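The complex appears here minus one protein chain, its other protein chains still in place.
What follows is chain A.
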Amino acid sequence: MAEEQQDPSQGDMEGVNCLAYDEAIMAQQDRIQQEIATSNPLVSDRQELSVLNKEYALDDIVYQQKIKDLHKKYSYIRKTRPDGNCFYRAFGFSHLEALLDNSKELHRFKAVAAKSKLDLVTQGFTEFTIEDFHNTFMDLIEIVEKQGTITDLLNAFNDQSTSDYLVVYLRLLTSGYLQREGGFFEHFIEGGRSIKEFCQQEVEPMSKESDHIHIIALAQALNVSILVEYMDRGEGGTVNHHVFPEGSDPHVYLLYRPGHYDILYK
């Protein structure tokens, strides 16, 4: 009788042992994602910049010095969940938040956003699959247009499906722009991949992290200037920044630490 009880559990053990590597990795990634999700909102409240100090050891001179440097230019930070989509979420939130007080830019941005779906469809994206994502994007812009509050925006961005749909659409816009300007961008792609392959492997799938090339493409696709402050272990004691596209007047300020983007406020 004891044997009979043991049987199924033994089978389970073997099943676990025989997990394919991919499946095991995926399961682990899921667990990590879940852990990250419970401890980080998709987009946080605005916090004093000094919260950064606590994230690094006091004797971590490189980072403490750079945080001090950051304080000279910025006062607040808004954190995003480190799930590989943080650039798009940070960009989306930061820009829409800025549009709350800038009706002229809002007008221009809405027109660009409205037209963008047609561009994608002409390029060969399937209309009925992308229109839900586009609608979500337009709905968010509408919140701003109707004089919604920052809380309204924050709620929308913290609703998983709304927030993810926005990310999907911003990814599609990035991919669309990279492919339209493929002649230029293909020189920057590593591994002998075509621009199309790059977009399908590194841009369109969720959770794929963003690099310079993604930021340039999205900034140009929507004609929004983005400034990124780079804070890493490099020597020098100061935080370097980069404006996309170069020489423009930035509207969106992001803090980059290896693998992650947060939003900065003056």
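Here, a residue touches a chain if its C-beta (ideal position, glycine included) is under 8 Å from a C-beta of that chain, and two chains touch if they have at least 3 such contacts; residues count from 1.
As a working rule, contacts and distances are computed from a predicted model.
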Inset, instruction - Pick from "Exosome complex component RRP41 homolog", "RNA polymerase II transcription factor B subunit 3", "Ubiquitin-conjugating enzyme E2 J1" or "Molybdopterin synthase catalytic subunit" the UniProt protein name of the chain that isn't shown here. - result: "Ubiquitin-conjugating enzyme E2 J1"
Legend entry - Options A:L140, A:V168 or A:I195, residue touching the unrepresented chain: A:V168
Legend entry - Residues of chain A (touch criterion as defined above) contacting the omitted chain: 1, 4-5, 7-8, 11, 14-23, 25-27, 124-126, 128-130, 132-133, 161, 164-165, 168, 172, 197, 200-201, 204-206
